[in-house]
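Take a look at chain A:
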Amino acid sequence: MRTVTSREHTNREYEQELRRLREQLLLMGAKVEEMIRGSIRALVERETAVAEQMIAFDKKINQLELEIDELCMQILARRQPVASDLRFITMALKLVTDLERIGDLGVNICERVVELNAEPPLKPYVDMPNMAREVQEMLHEALDAFVAADADRAQRVIVRDRNVDAYYQQIFRELLTYMMEDPRNIFRATRLQSIAKYLERIGDHVTNLGEMVVFMVKGKDIRHGGRQLE
Partner candidate 1 sequence: MSVGAAAAKPAKLPARDFGRTVGNRLGDAAMALSSGLAAALVLAILAVILFDVIKNGVGHLSMTFLTQAPKEGMTAGGIFPAIVGMVEMVVLMTVAGVPVGVATAIYLHEYAPASARLTRLIRIAVANLAGVPSIVFGLFGLGFFVQFLGAGIDKVFFHGDKVYGQPALIWAALTMAVLTLPVVIVATEEALRAVPNELREASLALGATKFQTVIHVVVPQASAGILTGMILAVSRGAGEVAPILFTGAAYFLPHLPKGLSSQFMTPSYHVYVLATQSPDVDATKPILYTTVLVLLALTFVLNIAAIVVRARMRRQSGLAH
Partner candidate 2 sequence: MTAPAANVTPATKLTVRDLTVYYGEKKGVGPVTMDIAEKHVTAFIGPSGCGKSTFLRSLNRMNELIPSCRITGEVKLDGDTIYGPGVDAVSVRRRIGMVFQRSNPFPKSISENVAYGLRIGGLKDEREIAMRVERALQHAALWDEVKDRLNDNALGMSGGQQQRLCIARALAVEPEVLLMDEPASALDPIATAHIEELINEISSDYTVVIVTHNMQQAARVADYTAFFYMGELVEFDRTDVLFTKPSNQRTEDYITGRFG
């Protein structure tokens, strides 16, 4: 695993703590990926059981958030990290928040899926799975960029959010026509629109992840258009 600096800490315990933190973050990321995959599968294949499984799965994600927060606190208190270590710890705290939010959004998707599966399908799902796949890939890329400490890769993830937004606009317009055609479609259309909205917000969160990776690697804060006080 390539890290920001290839040398190791003189203090081995500290080195191990950082390593564990990294591992836990990646574990949480993997679980969140699984969450998104599972929830879309539950939608497309109309599997309520899977949806319910995913909702329960969120507990594990929340548990990891608590663990990682605790680990970060300990490192901050005992090690007084500076420079790259400091950026890593503070970003880890924020990464965890975003990942947990993505997990919650996954739960929300599953809740809508359960409601949808009680009714016949409104239309074949084409765009939604594509949008979901885009978001999934973005998350995967962001996590890879984190592991590889690759700011350029993270940058590319941020750019892809445009596609996600485009998908959302498209889906929304389509659902709007369905709703205008027939009021009986409204219940299902609004549920689908919610799911699309959730996916779009997941995309935003993944963008945040990308921005944090850039900061961690380069020390440059590119959030909110990158305007800094310096």
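Selection criteria: all candidates are chains of the complex that A comes from, given by their letters.
Methods note: contacts are C-beta pairs under 8 Å (C-beta built on N, C-alpha and C of every residue); 3 or more make two chains touch, one makes a residue touch a chain; residues count from 1.
Just so it is clear, the model here is predicted, and its values are computed rather than measured.
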Check: Looking at this complex, which candidate touches chain A: 1 or 2?
Finding: 2
Next item on the list: Please name which positions on chain A make contact with candidate 2 in the complex.
Entry: 5, 7-11, 14, 80-87, 218-220, 229-230
